[in-house]
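Removed: one protein chain of the complex. Kept in place: all other protein chains.
Right after this comes chain A.
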Amino acid sequence: MSIPTNPKIENEKMKIVWKKTKRAKIVPINDRVVKVYVWELPVRIFHWINALSIFLLMITGIFIGRPFVSAAIQEEAYYSYLMGWARYIHFFVAFIFTINLGVRWYWVYKGNEHATSNPFRLSFWKETLETIKYYLFMKNKKKHYIGHNPLAQLSYWIFIGMGSIIMMLTGYYLLFEPQPESIYGKMFMWVAYLFGGNSFSVRSWHHLVAWGFMIFTVVHVYMAFREDYLQRNGTMSSIFTGYKIERNSDEHDQ
């Protein structure tokens, strides 16, 4: 099957893209406009499961850290299991979060050019700087990106990449620490050395990074709406359909 491609898009200097080979599918709509299949199905599914997991983990997590409501039936512990449920949901969703992320890491290899990026290149950081200037309303040479701009990519590496790893390691450590003899307990024992040596500091990391996720979410949602508002390229609908609209012309790069 020959996919009609736009020579401009084909030749674009996508240096920050890690895999030059796995091009995103492009579907022409008319002479002037094409649809680019940016977010493949697994990426979209990952996104929504991840979003829902973070939402549930955050609510139950805050409750576990600082129980904001008490059980309705007072006096006897027998009748309620509020904290028990909060913890149960938190742990259950944590496993879903992990499996989901595992699939996404697999998709880093399997997916198209927009499924990952390469921050180990000088151009990545130069373009990040231009993007920062752009967001600070300064004069800049920010390119047009079909997928994420490098600043966005960086934020994913930091929060969804690093942040998730920290949350999973510290979280599973705290979950399994009381069973040091179990296989899971042994698997995560070393985590303590990485995060301050005791239960308390591991827990501190878990709490602080959780709020990092909240800040990320606020900025992420805003940026998505803003992009949609400025570019009118279907950024918002793209996370449902996978497609973004691009101009099929040479002005493209400005």
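Criterion: contacts are C-beta pairs under 8 Å (C-beta built on N, C-alpha and C of every residue); 3 or more make two chains touch, one makes a residue touch a chain; residues count from 1.
Operating definition for what follows: contacts and distances are computed from a predicted model.
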| What protein name does the UniProt record of the undisplayed chain give, "Iron-sulfur cluster assembly scaffold protein IscU", "Hydrogenase small subunit", "Carbohydrate ABC transporter ATP-binding protein, CUT1 family" or "NADH-quinone oxidoreductase subunit NuoE"? | "Hydrogenase small subunit"
| Of A:Val27, A:Leu41, A:Ile165 or A:Met189, which sits in contact with the chain we cannot see? | A:Met189
| Of A:Ile45, A:Ile62 or A:Ile96, which sits in contact with the chain we cannot see? | A:Ile62
| query | What chain A residues would touch the chain not displayed? | reply | 62, 65-67, 69-71, 74-75, 77-84, 86-87, 135, 137, 177-178, 180-181, 189-190, 192, 195-201, 203-205, 207-208, 210-211, 214-215, 218-219, 222, 226, 229-230
